[in-house]
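Left out: one protein chain. Kept in place: all the others.
Entry: subunit A
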Amino acid sequence: MIHAATVHSLWTTAAAAPDKIPSPDIEYGQLLPTLIVLGAAIVGVLIEAFLPRRQRYVAQLFVSVVALAAAFAAVIGLAASDYGTSKAHVAAMGAIAVDGPALFLQGTILLVALVAVFTFAERRLDPVVHGNRVDSFAAQAAAVPGGEAEKAAVKAGFTTTEVFPLVLFAVGGMLVFPSANDLLTLFVALEVFSLPLYILCALARRHRAMSQEAAVKYFLLGAFSSAFLLFGIALLYGYAGTVAYSGIADVVDGQVRNVTPALAGTMGNDALLLIGGAMVLMGLLFKIGAVPFHMWTPDVYQGAPTPVTGFMAAATKVAAFGALLRLLYVVLPGLRWDWRPVMWGVAIVTMLGGAIVAVTQTDVKRLLAYSSIAHAGFILAGVIATTPDGISSVLFYLAAYSFVTLGAFAVVTLVRDAGGEATHLSKWAGLGRRSPLVAAVFAVFLLAFAGIPLTSGFAGKFAVFKAAADGGAGALVVIGVISSAVAAFFYIRVIVLMFFSEPRTDGPSVAVPSPLTSSAIAIGVAVTLVLGVAPQYFLDLASQAGVFVR
């Protein structure tokens, strides 16, 4: 009876005081980009459920492209209504920031995703199987590799059109990630975009075992890092009594507003702050692929279907760096004398580690993976600048780098032999003689990676190094330039291999892609060259967008 009475009283208490819980005040208009993408993802799930198999591909592609384009238009609309500058504020009850960096990064992620969807939808590269055109994804993900069920699924012409809603879910999470303004939203967004990526990694049509191995590794390690992140969030809550960025920042600055009685013993304890901060940082550094949290990168990049690798390498990095910037510039600016030296160390080992290990790689996807690690180090140099120029240079670098990466991985999908993509570098020998155009395009991307002038890579690298040097990190810039020199070696080695080696007789052939992949590559080249030749407009845009709301 007592129990019943207690329950009853709980019920009645809740019912008696409805006005004590304020109804949340959500600015739907300002969250429109995220809402469109997530809504389209749900539509995609419904398509999978209700449309016949034959019609799903076209419907999914249509929904994805329209949703991403509409979301991008919404971002532009918000930016045009000054939400990036004068009207920047924190929306959704303090959960989501709508400001310059958030809009810039969301725009970049949406464009990257749009181009990536083109490569996802490519169906002309793999040979026709049983009269069906197939893409890079497994016929039926649940079928055991090499088993009877898989054969039956291939024969039936199944395709995994679920990749489109999965991408949209991931994009939705990525849109929230850099604009999350409290630690819980940050964590939720992280999981929302990570889980679909784990699945996508497992979906390769060829080398399925390797693909699944990559996915499992990614999942295990991702979960491991999420645990650190979550523990860090708990410690920070213990320190500040809140998970809101501004609230934590206030406590760090010594302006404690009101002490929660339950936390009286821990609040303001710097040990919690430092340990918790380091753990949250670690969670983000894992996503970025910074040394020593990078070890998943080569295996996952190699195992995942190449379109997914391209998308992941480009979009995840943008989202994660956005979140890192916000964390360091909004939550922990009062702590920068503590985190800067540590981040110095991380940036140095990341730049050198990525560049040095890449030197001996023999697989083009692993090579690009290590290259992405080195680039994460370069971007970290800009993050460490702790100046407005640092923010804008990182924004610019991310935009420039993500298109180069997408383009480069798209080219990788074209070079094929009987076993699918021919990713071993020795097979690329003499490619420039057989397919001068493809080799030349790849060379442009490699030069951009190497940071050669007139490519976006140079403009980006120059911007981050300049910001870092102005921010007092001259030594870091020196190490960055040395790493760039090491990195130039392996990029140029591939160019030498393509253009100055004899082609192998059993070498791969270059598949003729549909307009989808062609346009993805063309966009990559165009962005690379435009940002390289005339970067000023975009640098200005990035520097206009470079102020975080608090």
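Keep in mind that, in the parts below, a contact is a pair of C-beta atoms (placed from the backbone, for glycine too) under 8 Å apart; a residue touches a chain by one contact, two chains touch by 3 or more; residues count from 1.
The rule is short, and it goes like this: contacts and distances are computed from a predicted model.
A chain of this complex does not appear here, and its UniProt-recorded name among "Intermembrane phospholipid transport system permease protein MlaE", "NADH-quinone oxidoreductase subunit L", "Acyl-coenzyme A synthetase/AMP-(Fatty) acid ligase" or "Potassium-transporting ATPase potassium-binding subunit" is "NADH-quinone oxidoreductase subunit L". Interface note for the absent chain: among A:128, A:220 or A:256, the touching residue is A:220. Of the listed positions A:298, A:430 or A:507, the one in contact with the omitted chain in the full complex is A:298. The chain omitted from view is touched by exactly one of A:57, A:286, A:397 or A:442, namely A:286.
Touching the missing chain, out of A:118, A:164 or A:339, is residue A:339.
Across the entire complex, the residue among A:95, A:121 or A:357 in touch with the chain not shown is A:357.
In the full complex, subunit A makes contact with the omitted chain through residues 216-217, 220-221, 224-225, 228, 270-271, 274-275, 277-279, 281-282, 286, 291-293, 295-296, 298-299, 337-339, 341-342, 345-346, 353, 356-361, 486, 489.
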